[in-house]
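With one protein chain withheld, the remaining protein chains of the complex are depicted in position.
Let's turn to subunit A:
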Amino acid sequence: MTRSLLNVVPQAFAKLDPRHVFRSPVIFVVWVGSVLTTGLAIKDPSVFSWSIAVWLWATVLFANAAEAVAEGRGKAQAASLRAAKRETMARRLRADGIEESVPGSDLTIGDKVVVETGQVIPGDGEIVEGVATVDESAITGESAPVIRESGGDRSAVTGGTTVLSDRIVVQITTKPGESFIDRMIALVEGAQRQKTPNEIALTILLTTLTIVFLVTVMAIQPLASYSGRTQPVVVLIALLVCLIPTTIGALLSAIGIAGMDRLVQRNVLAMSGRAVEAAGDVSTLLLDKTGTITFGNRQATELLGGDPADGELAEAAYLSSLADSTPEGKSIIELAHTSYGVNGGRSAEALGREGAEFIEFSAMTRMSGVDLLDGTRIRKGATSAVRAWVEESGGSMPSRVEVLVDGISSSGGTPLVVAQQSGSSQARALGVVHLKDVVKPGMRERFDVMRAMGIRTVMITGDNALTAAAIAKEAGVDDFLAEATPEDKMRLIRKEQEGGRLVAMTGDGTNDAPALAQADVGVAMNSGTSAAKEAGNMVDLDSDPTKLIEIVEIGKQLLITRGALTTFSIANDIAKYFAIIPAMFIGLFPGLDALNIMRLSSSESAMLSAVIFNALIILALIPLALRGVRYRPSTAAQMLRRNLLVYGVGGVIAPFIGIKLIDLVVSLLPGLA
């Protein structure tokens, strides 16, 4: 922290430029006050007036430093992005199919370029031909290469990433200077940062307060003059600066930049600050089931109907799955080994060498299995297929198994029946493997937290209603949309919005694009299509749909930090009045010394202490502004109570202590009256 503060000293001075300071009305008033005080101190030098002048400049510098530190954190990331953006020569395909070499910055929308192994993709675009592995670590920081191919939902490529293998033809989709990387650089540097709606509203309130205090302070002079003694202008400026909400005025833009930065640190890029604020307001979260709530593939969770004593079912299920490399198959092997004591460590290859023959799953037979050397045949698969296989050999499905199958189906799971035929005897159904969508651990707790924050979660799935209901219940979401089409999704979003709710969702496919655009917070996966990325207002570089929950928390934290520091800033004024007002008028009305409850040593030390406190508190709160206030998910009522206590009551008390302590030091200063 200290080092980053030292690093920004030059920038803090550079930001003294009035054109920059003017962007924050509160700090601009301090700036004008500093200029005036300095002029007065030159004309009429005294320890007091010079001290005030120096500390007023310090106030402005601290405000600038806060902003510079916040911006500085994005600079490092911007630098690494810039490195990726280094000038590349592109191999542009002319209409006649002949390649020509042009600088990457000359490419425009619609140009087609060829990129081969080891080359850097010169601009954002869509693959129109070929398939390649691409290293996207320049953007995502993730070193594992990803596959990009023409057509489908994985055709988007980003300029600055490197092709690791094969050859692709890319059609450029953005203008030079507006590429994804360009926008990222601008975002993390805060260069094109525009004030968000909420920030503007707060600025209006702070400006109004500043005007009120300006009038209050200007009215003091005629009142004081009537009462018998005018006040030195330096004193009035000092009072004004102490009263106007400098703390929040100085930290406001740092809070905004830091909020965006927190998102960037989690590899999320918000296309606008507006979206980050909206994230805090979200009251409905639409979450895709697959990949977000569940692991995305069905897993075996139990083996039912077998005789536990002989382990026959587990052994059969194990053997029939050995050659099955699907996640379902692997999960059966894992389950049989760990939960049912089957002897693990065997492999399909070894068994194959011994003469076993594996039957692969096909859409026709809907079964897979194995024929062992000793004539034992094992099959597992869909109920109807296995039933047919069993009956073919003269056997029949026991009703016990049928009951289990129905039970699993109605709970939303998928039953796989395992049957075995030894030699030429009748085939027997041994039992059922229960496959189900497994909810990621911890989801229920996260949804409980969401509910406590007043956010409704809706699970979106292509499953039928029965399956969806079962998973929704298990995961603890509030509602679900089953057999959802993109149109259904859109309709749901509109319905929620008409009810006054803000909706957040994630998506990656082109068919998600309209819904992403309609949602108030649309988070596109970086692995998704460029249509999805254009439509959303945030991009998650890690392509992790659960991150939506973190995004909401960051949005809330941003707003809470602003509110907390505003409250703190205003609450501070009470103590400053008790320091300055008696100090100003004690010469006129000695009785006002009763208001000097801090027992500050002299009028001048009291005023100077208040000004110093006012400046130092900005410095002290920079870490808080950058980090954001601690956020614990809880109801609004609890949060309000806690934050009011800490920042409201704390804001009243802290300056009384701070000013008193500063006064103890300042009163030692020689030359103060």
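Definition applied: a contact is a pair of C-beta atoms (placed from the backbone, for glycine too) under 8 Å apart; a residue touches a chain by one contact, two chains touch by 3 or more; residues count from 1.
FYI, contacts and distances are computed from a predicted model.
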Exercise. Quick one: find the hidden chain's UniProt protein name among "Potassium-transporting ATPase potassium-binding subunit", "Metalloprotease TldD", "Pyridoxal 5'-phosphate synthase subunit PdxS" or "SoxAX cytochrome complex subunit A".
Key: "Potassium-transporting ATPase potassium-binding subunit"
Self-check item: Of A:V438, A:L516, A:L559 or A:A625, the one touching the omitted chain in the full complex
Solution: A:L559
Self-check item: Touching residue (missing chain; options A:I359, A:I581, A:A620 or A:I653)
Solution: A:I581
Self-check item: Listed residues A:A79, A:I147, A:A350 or A:A452, member touching the removed chain
Solution: A:A452
Quiz item: Touching the left-out chain: which of A:G118, A:G345, A:G442 or A:G500?
Solution: A:G500
Exercise. Out of A:E328, A:D573 or A:D663, point to the residue that touches the absent chain in the complete complex.
Key: A:D573
Self-check item: Touching residues (missing chain, whole complex) on subunit A
Solution: 197-198, 200-202, 204-205, 207-209, 211-213, 215-227, 239, 243, 277, 280-281, 283, 451-456, 498-501, 555-557, 559-560, 562-564, 566-567, 570-571, 573-574, 577, 581, 584-585, 588-592, 594-595, 631, 635-637, 639-641, 643-644, 647-648
